[in-house]
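Here's the structure, in structure tokens; my notes come after.
Note that one protein chain is taken out, while the other chains of the complex remain in position.
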Amino acid sequence: MNIIKKDGSYSVRELKKASIKKLEERNVTVKDIAEIVYLIQKDYQDDLSFEVCEESVDAVLNKREALYAVLTGIELDILAEEDKLTEPLLSILKNDYKLYGVDEVLPFSIVNLYGSIGMSNFGYLDKTKPGVISVLDNSEGVNTFLDDIVAGIAAAAASRIAHRKEDDRNY
Amino acid sequence: MNIIKKDGSYSVRELKKASIKKLEERNVTVKDIAEIVYLIQKDYQDDLSFEVCEESVDAVLNKREALYAVLTGIELDILAEEDKLTEPLLSILKNDYKLYGVDEVLPFSIVNLYGSIGMSNFGYLDKTKPGVISVLDNSEGVNTFLDDIVAGIAAAAASRIAHRKEDDRNY
Amino acid sequence: MNIIKKDGSYSVRELKKASIKKLEERNVTVKDIAEIVYLIQKDYQDDLSFEVCEESVDAVLNKREALYAVLTGIELDILAEEDKLTEPLLSILKNDYKLYGVDEVLPFSIVNLYGSIGMSNFGYLDKTKPGVISVLDNSEGVNTFLDDIVAGIAAAAASRIAHRKEDDRNY
Partner (left out) sequence: MNIIKKDGSYSVRELKKASIKKLEERNVTVKDIAEIVYLIQKDYQDDLSFEVCEESVDAVLNKREALYAVLTGIELDILAEEDKLTEPLLSILKNDYKLYGVDEVLPFSIVNLYGSIGMSNFGYLDKTKPGVISVLDNSEGVNTFLDDIVAGIAAAAASRIAHRKEDDRNY
């Protein structure tokens, strides 16, 4: 971000730009997330195109709360990677400790933006870890929050497609 | 509803029409809910008009999941009122038993449609019961679910206004 | 229930007895749910016994809010089955309409009783439908709520086992 707003009043456009940059620095692209959306949604919709999945991920990234979650989660991952957190939090995050749970709570507001049907997809992705989620999970770096955030964005984007298929244009 | 869709595939327009009718039969209007929105949001926005509050309630009632929650909650209230539920559920609903909790969970997907900032407003309304919420709470009939649903719709509508004030047009 | 408490003040013991009876009338036993717990938890714990899974399901069914969700969900299923709901809700429930979502929200308070790690298991079970969940999903009757409630109880019971394995005796 070139412009620093000391009162915290960033526009969605600024937050989106910053979030996509951070995601890319952590090796996650909109296309990577769209691939997961395609994977979980294609069984419900024969004529689903990859472009619709990309567009839906983009729409989720127009939501302020989704962007705040992205920025907060990645910040914590990087701070853990650089040993800049204190114990015991540092070791917990570096090991993606199974019972931690905060990483699953953080994307909560993303998952529910298009209704509670997002929760099933989120849980399913968190367990089965397809595509880039698995790459993140197995990488050298700390991605304790990022894998869940990607799952959350993909789950929300899939919910949005499901709603719009029913002619719910206001989703 | 004149048209019965045996496969359950009602459009948002049909669900909205049915929901507003049910709300009105239970003595709740869009204006009543808009008044609560105005009450909780006016301190944050000097130039807030009642029309914006009404429009925001209407926008929440374009969301499919909000409408499903409205229809389900009111149905349970009426069935309890008419003694058409079995025990122990019947007595629990008729008394709006404090620990029941399901009435607070049901509006959950409404509350989070515009982000998690809706949760504070929802809790606040559930405790302080302004306007029509208090009327429902003190009426003769069973409104165990409806008072929470009204609080949920108002909380979501207020969150939507807060987001749109920050130029988040996609909310 | 032989005893009707007109003020709704049923004890947990009474609610549990009523809930297990209703579950069995809908062909779901504690053993059925314990089997799902075993299935999702055995990969994390080599020495997991079926008895521990049964005990954990029983513990979830000592929680008041879990019991309220069981009783409310089954009541709605039965009312739909017997055509005792009004339209449009009746057709929506009879068809377990994909976007309904209220069935996924209702078990929410069960799922989170042992922490947010329950959410992943819940979503996973809702998508993969192992054991009795699949039986319910494919049966003649209406089990729109019950399959999600069973998934919620199993997810919570698995979370509880995961916590207790870490010597968290207060879970």
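Which chain is which? They are A, B and C, in the order written, and residues in each are numbered from 1.
By our rule, a residue touches a chain if its C-beta (ideal position, glycine included) is under 8 Å from a C-beta of that chain, and two chains touch if they have at least 3 such contacts.
These numbers come from a predicted model, not from an experiment.
Engineer: Taking the complete complex into account, which shown chains does the hidden chain touch?
Structural biologist: A, B, C
Engineer: May I ask which residue of A:28, A:52 or A:76 touches the chain that does not appear here?
Structural biologist: Answering carefully, the residue with contact to the hidden chain is A:76.
Engineer: If you put the missing chain back, which residues of subunit A would it touch?
Structural biologist: Looking at subunit A, the ones touching the missing chain are residues 1, 4-10, 14-15, 18, 64-65, 68-69, 71-72, 75-76, 79, 84-89, 91-95, 97, 99-102, 105-106, 108-109.
Engineer: Considering the whole complex, not just the chains shown, which residues of subunit C touch the missing one?
Structural biologist: Residues touching the hidden chain, for subunit C, are 9, 11-12, 59, 62-65, 108-109, 112-117, 163, 166-168, 170-171.
Engineer: Counting contacts across the full complex, list the positions on subunit B that touch the omitted chain.
Structural biologist: For subunit B, the residues touching the absent chain are 44, 98-99, 101-102, 104-105, 108, 115-117, 119-128, 162-163, 166.
Here is the rule we go by: only the chains that are shown with their structure count from here on.
Engineer: Rounded to the nearest whole Å, what is the centre-to-centre distance of subunit A and subunit B, using the mean of the C-alpha atoms as each centre?
Structural biologist: The answer is 29 Å.
Engineer: Find every residue in subunit B that makes contact with two or more other chains and list them.
Structural biologist: In subunit B, the residues touching two or more other chains are 9, 64-65, 108-109.
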